[in-house]
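Complex shown without one protein chain; remaining protein chains in place.
Chain nomenclature is as follows: A, B and C, assigned in order of appearance, with residue numbering initiated at 1 for each chain independently.
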Amino acid sequence: MSVIEVRDLCVSLKTKKGLHPIVKNVSFSVNQGECLGILGESGSGKSMTVKAFAGLLDKSFQVSGQAVFNGRDLLKESKESLRRLRGRQITMVLQNPMTCFDPLYRIGNQMAETFAVHTQWDKAQIRSRSLDILERMQIKDPAEVLEKYPHQLSGGMLQRIMIGIAIALEPDLLIADEPTTAIDAITQFEILQEFQKIKSGHQTAMLFITHDLGAVSKVADRILVMSNGEIVDKGEFSHILHHAIDPYTKLLVEKRSAVMARYRLALQKEASQ
Amino acid sequence: MKQYIIKRLLTAIPLLLCISFVCFVFINLIPSDPAEVALRVRQVPIITDEAIAEVRAELGLDKPYLVRYLTWLVNCLKGDFGISYVNPSRTVAGELLRCLPATLRLAGASFILVILLSLPIGFFCAVYKDSWFDRIMRGIIFITTAMPAYWVGLLLMWSVSIKLDLLPTSGSGSWRHLILPACTVSLSYIATFIRLIRNNMLENMKQDYVLYANVRGLPQKSILVKHILKNSMHTCIVALGMSIPQLISGTIVVENVFAWPGLGTLCISSIFNRDYPVIQTYVLLIGVLFVMFNLLFDILQSLADPRLRKEAA
Amino acid sequence: MLQRFLHHKTAVATVSLVLLVALIGIFAPWIAPNDPLATDIINKFAPYSAEYPLGTDNLGRCLLSRMIYGIRPTLGLAVLTMLGTICLGALMGLLAGYFRGWIEEVIMRVVDVMLSFPSQVMVFAVVALLGVSVQNVIIANVFIKWAWYARMIRTGVMQHRNSNYVLFSRCIGTPERFVLLRHLVPSIASDLAVLASLDVGWAIINISTLSFLGLGVQAPTPEWGAMLNEAKNVMTSNPTQMIVPGIAIVVLVSAFNLMGDALRDVLDPKEVSE
Partner (left out) sequence: MIPMIEMQNICVSFRSEQQEKVFGASRKQVLFDVSLSLPKGSCLGILGESGSGKSTLGRVLCGLLKPEKGQVLLDGMSVYRSRQGKRALQNRLSVVFQDYTTSANPRFLIRDVIGEGIRARQRREGIALNYEKEVTRLLDLVGLEASFAGRFPHQLSGGQLQRVCIARAVACKPELILFDEAISSLDTHTQVQIMDLLKELKERLDLTYAFITHDLTAVTYMCDNVLFLYQGRVTEQIAVERLAETKDEYALRLLHSIIDFEA
């Protein structure tokens, strides 16, 4: 059963000279327990697509089409009911962990305010759940971390906390918007492992947006390739890798493969000696 | 943190010394000889060279520059700022103290007006950006920044006091006298602060943490008040605090329009009467206030912001 | 650049308005209907008429003529002030930003002290010190404002010096002269143009304020601020005398403020030219 089904989604920017299309006729669906990867370069409209149906775009954008989430068309919902869905049934992990937390509040406070909005938990429950989540995200000294301000934690830690908040309320749909882009390579790998864990453990539908072929290959069951606001290719990863139809996708795969081939060669030379 | 405060306090000392030195040099740059002025003030009928030399010795003008500066500084620290040239029976400190309360009343009232008006207006302008309210306020702000304060005062006086006969035109006494001058002083500051708050909030709205708060499904009201407003307040409070000495000095012109018996009126009449010690002390006072308030709000800001506050490890 | 300027409506409108006002001021003797100083006591407080298009003041002088002649000190002094400020500020700022070391230390400390006094008080102090006269008003305004410009220009120089294109020039050993003239000066000049046009408005208000208080241009010379001072005394009987110069100041200052914003757009190299 599909958790979300997007049909003919179009997003345009309203400018003085008229409408400027950013996303054109995008359709896809994600089933329960499945992970759909959306691959594309910056400016290809991949983030816009999810922001549009999550109700995160302001008035300067015009959105049309359908986005059916558990039987409800999100584009027809009121702002308020969308807000209730966000953070509870639809959660997101964003790109820049270092700037996503309000610098003036402690981590514990920001976690608590999220839970207070969406649940009936009392203070003690919120605290024990928060500790629980941090522990699940393999953060040492969770009690201490709750008392820290965002600037005192590393990007990797904050990214884990963000993932923790996202899965805490067992959402139906988890959207990861370039979660591995703004952090260094080693942490990237660890964060990716967390996503693999979520995929195997929970029955959450996942949308994984990225420009990194490597990352998408590890978590996504199916892949959409976007370019200039359109879906140019779709299918399983091996299909994208070997039988891409679209010239842009081909170029992307070909170039990246060349780099990886060279990398493998560098490592194997020694192994064969 | 303690060290930071100590360091800031220590750096303020040379600045204060520089300011006092500038003020001291100021009076010594006057084309006329202070000894001669002093004699004239005492209404000595014939000014002879001997008399001048006598007064020079009396005022310590024959001593080296630095010695004179230090004596002057020590006197200042004791609260002795010398004697008014115009009215030798009065000390400068006494003159300033006499006028200070009126100015403080005016500046205080204006400050309250600024806060009461600019905070809510700035907030709503940012929240309802490009609405009719925002457009009208922006128009008003644009016009008021181009209006000289004294003209605003004249207009208010003419329309409210003369045409409508609601409030007294000038002088001081009751709270009714205070309204028009306070409105005039605060007007240009209100415009500045509305713009500051509005832009600051709009800037904050674009930040990632607001997007993430939205992503977590927090209610709009909580995002606006708890996150955006609090973050913008940090910068704005500092700017507001630092504007207090400016408000005090900004009353000069308005006081003269409304014949408000404060420091500004004293300052202008001193300029016309060439009563240099009074002007010197006034400049010194405002300069010191300026440094003090800057320092105070700098420290307050670093105490309030967790990023600047150094947590004990 | 010129193309873009001509396409920008606000820029064209404000610059033409300012130029028009300036021209009227320059050719005042040919344009003004009456002698601005000639008194006509019988016709004092006269309403609008063919002879006195804006009426007369308390001494029966033609208001319009006084307004026209008043452009000279009002606008002229403001522009002179800004020229002086920019020259001094730019010199100090460039010296500090360019040579670094102890020169920078000294200049920046002086700037710090200068900026520790509220500008308004400083103007009064300088006027008090030097005595009441027109050139002292200019000196006072330049004296308090140069520090702002020095600091701004120094920051600009530092910023641009650390931009990648200057770093490249330094890496490949481009002569300092080229870096200064081709990279730094044009970038800073455009910032400067914007700031300066905003500050002409500030200077107009400041100079007229001094004149209003009797510390600047002296009666009977027609100057808008001084005219308002005269108008103050006859406010009850002849309010028009107060309205005209006031509106003129607001319009002129608004024009400069708008011009500053428009120049910012025009001079921004990133604006796509069409």
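FYI, contacts are C-beta pairs under 8 Å (C-beta built on N, C-alpha and C of every residue); 3 or more make two chains touch, one makes a residue touch a chain.
Just so it is clear, the model here is predicted, and its values are computed rather than measured.
Note that of A:30, A:74, A:162 or A:192, the residue touching the chain absent from this view is A:192. Only one of the listed residues, A:42, A:60 or A:200, touches the absent chain: A:42. Only one residue from A:215, A:231 or A:244 touches the chain missing from this view: A:215. In the full complex, subunit C touches the omitted chain through residues 163-165, 167-174, 178, 182-183, 186-187, 269-270, 272.
Remark: the residues of subunit A touching the chain excluded from display are 41-42, 184-186, 188-190, 192, 211-218, 237, 241, 251-252, 255-260, 262-271.
Following the convention adopted for this analysis, only the chains that are shown with their structure count from here on.
A centroid comparison over C-alpha atoms places A as the chain most distant from subunit C.
Taking the mean of the C-alpha atoms as each chain's centre, subunit A and subunit C sit 53 Å apart. Once the centre of each chain is set as its mean CA position, subunit B and subunit C turn out to be 23 Å apart. Those residues of subunit C whose C-beta lies close enough to touch subunit B in the complex are 109, 112-113, 116-118, 120-122, 124-125, 127-129, 131-132, 201, 205, 208-209, 212-215, 225, 228, 231-232, 235-236, 239, 242, 246, 249-251, 253-254, 257.
Interface residues of subunit A, counted against subunit B in their complex, comprise 54, 56, 79, 83-88, 91-92, 94, 96, 99-104, 113-114, 117-118, 149, 151-152, 162, 165. Residues of subunit B that touch subunit A in their complex: 207-209, 211-220, 222, 226-227, 230-231, 234, 305-307, 311.
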